[in-house]
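Structure in structure tokens, see below.
Note that one protein chain is taken out, while the other chains of the complex remain in position.
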Amino acid sequence: MIQMTLIQIDNYGPWTVTPRPRRESDLQRLQAQLYADLNSMMGMKKGLVFYTRFDNLLAVTNGLTEEDHRRIQISIRNRYPFTVSMGVGTAETPHEAQKLATIALQKQGGAQSSDRKEILAIDSLADDDGSYLQMAHIDINSCTDTLTDIESAFDTNFLVNKAQHYLMTKLIKKGALLFFIGGDNFMAPCNGLTEKEIEDILIEIDEEIGIGLKAGIGRGKNVEDAAYMADIGLEEIRARGNDMWIYVVEKEY
Amino acid sequence: MIQMTLIQIDNYGPWTVTPRPRRESDLQRLQAQLYADLNSMMGMKKGLVFYTRFDNLLAVTNGLTEEDHRRIQISIRNRYPFTVSMGVGTAETPHEAQKLATIALQKQGGAQSSDRKEILAIDSLADDDGSYLQMAHIDINSCTDTLTDIESAFDTNFLVNKAQHYLMTKLIKKGALLFFIGGDNFMAPCNGLTEKEIEDILIEIDEEIGIGLKAGIGRGKNVEDAAYMADIGLEEIRARGNDMWIYVVEKEY
Amino acid sequence: MIQMTLIQIDNYGPWTVTPRPRRESDLQRLQAQLYADLNSMMGMKKGLVFYTRFDNLLAVTNGLTEEDHRRIQISIRNRYPFTVSMGVGTAETPHEAQKLATIALQKQGGAQSSDRKEILAIDSLADDDGSYLQMAHIDINSCTDTLTDIESAFDTNFLVNKAQHYLMTKLIKKGALLFFIGGDNFMAPCNGLTEKEIEDILIEIDEEIGIGLKAGIGRGKNVEDAAYMADIGLEEIRARGNDMWIYVVEKEY
Partner (left out) sequence: MIQMTLIQIDNYGPWTVTPRPRRESDLQRLQAQLYADLNSMMGMKKGLVFYTRFDNLLAVTNGLTEEDHRRIQISIRNRYPFTVSMGVGTAETPHEAQKLATIALQKQGGAQSSDRKEILAIDSLADDDGSYLQMAHIDINSCTDTLTDIESAFDTNFLVNKAQHYLMTKLIKKGALLFFIGGDNFMAPCNGLTEKEIEDILIEIDEEIGIGLKAGIGRGKNVEDAAYMADIGLEEIRARGNDMWIYVVEKEY
């Protein structure tokens, strides 16, 4: 089971333009700080946050308790000009888990409701025994040589975004998610997908848009362990000359 | 003329996996801090940075001198476990400016070359008289009501990413760029595009994928002013009940 | 028993001037970020860090395990241009605990040894049953009215520093410590001191240098709880018109 948390800044949109639009570089700093900060706090408990839309962030949070979530909300309130609400859901697939988390929070009021403030809406928490994660760390083959060092920075960015969009489109249909994590790297919570299904998606994208991808697949009891195993898998593929689509590593406890 | 800066972390990919893969939550914090930090330093000079790929960041930097860039590089070296190289280019269109910036830097060595370190490669700088920016702040109509408060968090994220991908695809052909800036918001440096061209792109996207967009368009001598004018434009459209595609505001000096 | 951790930046002094002195505003940012960051990570486990000398920081860490310390060291290594070593000690008094922590670390090499790197030297850890903390939150009576709003900023700062120096001098003799925590506030880990001893110190300082102080004294199983109880104690004194020297609050579990 994967436990996911939706972190939503309360009533953020209206705040950004009240009394008049706030300086964009300040908003970018603020959003990036919140993102870094959540990864600091959740990271201490072996969780991992994805920036998602910056004002709505999805995190994999197996191992984080209700109290942990509450402490993080209070810490944000104590240091930011806004509060955050959270929804938590647990399910067999990542898509279902974030959906339960979202629904739990939506029931408490809208994102731009001025009444809803610092809600912690828990649909379900994963217990220690039931926690299990499969994460795929996907990157583009030879991105530096074939793109970064040759194409313009934005054109490379465009192709990375294109790969992201195609990956998202295909993974979402299987109940998996995909997040961009910088460079030419993506992280996909993909509990429930078989190795074959993941490999097929990479092959399809290569055929459709000519972008070669590979995936380290990691499994563990928390997202830190699973993501680390996925990194190791990716290193294994590189060590073998990039002639494999996927490599699976399971954390032994 | 728009001046753009490419900021590239030197030899970052190899560093992230040496001697073994580094913890993902730490890397996300580090990247987000760098992004926030660059916006802090460039923001003090009325520049604006986009996270782009996090290890390769594009910024609009009219008003920032060679010395300003150098100071920022030194400050990064003093506080981070890596250095950054930069390329700077100036042109009539944003795409051309970032291309010149990229080429200037590429000439000095590859992104993963261990020899290249803290290069500042300036193709061209905009002078005060020649500085002129057109920025479009684009958002999705009624995103909170129709997506955030109804769909699952990831599904909303997926649709926002879809809008981003379609916008990028169309804008890049016109020499413009597009960056996601959080929520349902995009910022497009778009010097050289006519109002008609921008409006047509929004109409096309509405017809093709059914996502309704609007754009505040701002013009000024630096990106802070132009982005702020774009924000004002967006507010104007909202004040008029969202029944316009675009609204242009020009900064008066 | 109080558990204290000494965090020491490895070989920091030489680094700050190599190859030539680094910009002071950058060093201040770096040191402040490290301090904030350690409080973020240790705070998630209910620890509390004091800035002390910024390159040598003392923390009260009851509840933090060896693995917690190690994780924090790795996270620093992953995001800073330096590493940190740590010593951990546990004792009946704060002074003895930090002394054991220091000795454990000193045994592993000097602060400016280029050989010593990311050492974790544990003399002793407090177990859950043995953890007990007494913290005094001390402030200056009517500081805003009688100093901040009347004297020059530096003169007020000077008087606060004077109070700090007198408090440190007296507390250290009793095996207690004192840290400035901003404003006109001090935090004293003071396991083993009686209420009478604390009150006497405050009375002596009033008589010797005419600075009126009060102290909320808190007790608990971790420093977060004990410090919070101390805050509540201080609020109690304020609620009673500041006519008491001390007020003790014990956390109930």
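Order of writing sets the chain letters: A, B and C. Residues in each chain are counted from 1.
The rule is simple: contacts are C-beta pairs under 8 Å (C-beta built on N, C-alpha and C of every residue); 3 or more make two chains touch, one makes a residue touch a chain.
Note that the structure is predicted; figures quoted are calculated from it, not measured.
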Contact partner of the left-out chain, one of C:Leu27, C:Ile76 or C:Leu120: C:Leu27
Candidates A:Ser75, A:Gln106 or A:Thr148 - the one touching the absent chain: A:Ser75
Residues in chain C touching the chain absent from view: 6, 8, 12-13, 17, 20-21, 23-29, 31-33, 35-36, 39-40, 42-43, 47-56, 58, 95, 98-99, 101-103, 106, 110-112, 144-145, 148-158, 160-162, 164-165, 168-169, 172, 177, 181-184, 187, 224, 227-228, 231-232, 234-235
Absent chain, residues of chain A that touch it: 22-23, 26-27, 29-30, 33, 74-75, 77-81
Positions on chain B contacted by the hidden chain, ascending: 37, 40-41, 43-45, 68, 71, 75
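Everything below uses one rule, namely that only the chains that are shown with their structure count from here on.
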Identity of the most central chain, Cα criterion: A
For chain A paired with chain C, centre-to-centre distance based on mean C-alpha positions, whole Å: 36
Rounded Å distance, chain B centre to chain C centre (Cα mean): 42
Per-residue multi-chain contacts in chain A, two or more chains: 40, 43
